[in-house]
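Left out: one protein chain. Kept in place: all the others.
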């Protein structure tokens, strides 16, 4: 399989099932002598943690991370950094009836078809719980980016059709929706409440902005920076679309509208989203990700069982109304991992003796 | 750098500049004993060839491909397949003034910043001409897919705001826009003519549908099939956004709307776009790509030169009005390359002695 | 760095330092539905375990392995298999004086030069303790090989100049030297005792034989099977030379002596060591590895400290007299990992729909 590793030089391998004893990540290729401790990681994990938001899943995981290797006296050593998070609040019996039934919108059916076997408890490897390892690894990646003062901002642009119209970065992590527009918070809250009552779920859009990224990152032609970001972000389970800069709006523009004129010191406009011909241009990188509504809904659904027979399914257990906002730090982490990798890749050819 | 190779098992490495002596691709990992000859490739190259469409670039390349290795007596041998296309109609003098000036929307600026050097003639490696190698390689990938009766259809969904509303696959390659809806061809033609007169350019949307793909392709968690497709398609120069299935529309749906119920023999609905949890589900794979307007426009543009001084630029030379339709076979090729690779990756774990 | 992953399809990533809390391996790409439990791994770890042999290091690690993911109800699921071994009997104070001094023959100096930092306790990542993770992973690889009845035998051919002259596979794991020749055991024992008294250490030669390997494994031209085996085995710390088949003796042979004639059903002779042009030929694969004497000796040695000043060093702590026999299961594991990977790589191109 071998799809559980991300990156070429700054490489992350994640492992773990939702209801197994633990999950984790091994980071190989992290430069030595970076300050790192568990608290650096914990702060990021807290943002993804279930149970944090009023409207989110009620599984109460503390998500306590331990660093098992690669750090000595508070500094990275250049050897693999192994991170582990033990699963505590596991209630596998909630999933007993799913042993035989495929949940619509989930990976139950495809895992069964691909592997001929699956750990049905909590979605096994396909669970969103897997993303805790990504967030932990992303916190380490951020240490590499910090060396060059690169900052990755992520937030909820839209939730259930309610869209932020202004961006105040300072409030993002202080509200339940990781939304940068205080004005729309009540409407978001109302929308969530309404859908919860209906036993349904919501999608939305996450936006990422990268500030301070130097020009020159990206490896033409197949490993363009935007291509790598698209893979990174689309690899997060609920994401169904990715845009760079003007994105799909570009399809309706004229060349004279879309081109960003160069001016001394930069660009007049940023329809490109900070990337030209697959290489960062020094401007802000702007990316949007479409997040589908969470497939686990309380409503009755039609499906089939492992024998191919029709079944009516009503999902129990503890579930979020939306992957937003918990997906925000996950997408942020994927962008960080991508940039850290490309920073190292660029150094390999640009540093000289 | 090393960004010029695509795929893990079915691997393609491309090389070549727009105005160099030749360009090409080396395909490593192609299974042995597949029938292959230059004509199989030529038919695909013809669809991408400049000068084919009335409204496209007037550079008159024949794009004659030669197979230099890996094929013996009409069959692949399992050794690397080297494909070469010599450049013939090169008029580098058209680009003399671009030696010092960065074209807006192009890679001139970023290549210069990344490498400290660039072949300015025709965009060098960043030229769309590079995609000829992709199309050639994609024709070989299709030989692998044909073994399992997998069919990759690609077409123009939208051009300059004019959108197809029905899909007749049989007419795609027979019209100048690779559009499956005969009814909108006149409007597309009109839109192109209008913009040509203005010295401007157009964007659009390409759609890809994969039929006959078995369930089970895709490698969780980072190499999900949709993530790999996103990278593949976003790595095509002009693409600024990628959607799978419902894409950005999913952001506004309820879970009960977005979930595709399972029914005996398949799914009722395909909002998922044929992929669940990163693994193909046996349904049609549906992908859309946003194509930006071509940056080379006849209008005057503001820019800077290599010394950072402001300049007014009017681009000469031979340029298309839109990357559409020539980008259609390119995107099709990237999807083929991705699927061929994932097919082999899946065989590695699913075939038994 | 990224050197801590081995394999392309059957991939192993190891992590952990000698005196950190734990060490482990993540195996990605293992085919699903193979029976696997901790006991399968434990039996292999026991052969590498310190303290098992009378003459070996006195560090008393139980090396208890836990499977943290990738196995469900006794079967592999196709998802990453995470293995962890906690370090128990750590006496870091033995190494306090090594914080400032480089031990000859060890990685102390080169790790310091490469990373500008090192975990000096017990050799950190460069410790032979790292190989426990390889052995654990090798036990999983053997599950893949067992599907095709491939058997990897490894043994001590030579220790301190005492060489086995016959091979009785049945006694290998039952004697303290993992030696297949009962007749030379007393001489080996004597040699070890003699050198222990001198405060010195011994080298030797390990031989590996692979039985039942089908013809066709190996990926020309750079990933020849013998090339991959050479890397795999040379990546074990103490190995300084690798031979396939006749090895260095081939340098002195005539072509007519070295060529193995083909006969119906196989070969008359096996100077090739089971590999021709980088591809297994169906005959027994034969490999030899030269193992250097353990660098930690009780004798006084000249060295320098981290300030470049000359020092006289007398190493304390618990050390083996030779990497043999504990290195035997490690080399065996590396061969198993290589073959499992090449088996999957071959299936990718040889299995058809």
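Going by the order they are written in, the chains are A, B and C; count residues from 1 in each one.
Here is the rule we use: contacts are C-beta pairs under 8 Å (C-beta built on N, C-alpha and C of every residue); 3 or more make two chains touch, one makes a residue touch a chain.
Nothing here was measured: the structure is a model prediction, and the numbers come from that model.
**Student:** Which of these touches the unseen chain: C:19, C:143, C:209 or C:224?
**Tutor:** C:224
**Student:** Can you tell me which of C:21, C:104 or C:212 touches the chain that was removed from the display?
**Tutor:** Considering the complete complex, C:104 is the one touching the chain left out.
**Student:** Which of C:61, C:130 or C:181 touches the chain that is not shown?
**Tutor:** C:130
**Student:** Mind pulling the subunit B residues that touch the left-out chain?
**Tutor:** Touch set of subunit B with respect to the missing chain: 1-5, 8-9, 11, 13-17, 20-24, 26, 28-30, 32-33, 66, 68-70, 72, 75, 77-82, 84, 114-119, 124-125.
**Student:** Considering the whole complex, not just the chains shown, which residues of subunit C touch the missing one?
**Tutor:** 1-6, 8, 14, 102, 104-107, 109-111, 113-114, 125-126, 130, 158, 160-161, 195, 198, 200-205, 215-224, 226-235, 237, 240-265, 268, 271-273, 275-282, 290-297, 299, 301-304, 308-310, 345-346, 349-350
**Student:** Counting contacts across the full complex, list the positions on subunit A that touch the omitted chain.
**Tutor:** 8-9, 29, 31-32, 78-79, 147-148, 220, 344-345, 347-353
Heads up, the rule we're going with is that only the chains that are shown with their structure count from here on.
**Student:** Can you check whether subunit B and subunit C touch via the same residue numbers (shared by over half) or via different ones?
**Tutor:** Subunit B vs subunit C: same; shared/all numbers exceeds half.
**Student:** Going by average Cα coordinates, which chain is farthest removed from subunit A?
**Tutor:** C
**Student:** Cα centroid separation between subunit A and subunit B, in whole Å?
**Tutor:** 27
**Student:** Centroid of subunit A to centroid of subunit C, CA atoms only: how many Å?
**Tutor:** 38
**Student:** Give the residues of subunit C touching no fewer than two other chains, as numbers and ranges.
**Tutor:** Residues 8-9, 29, 32, 78-79.
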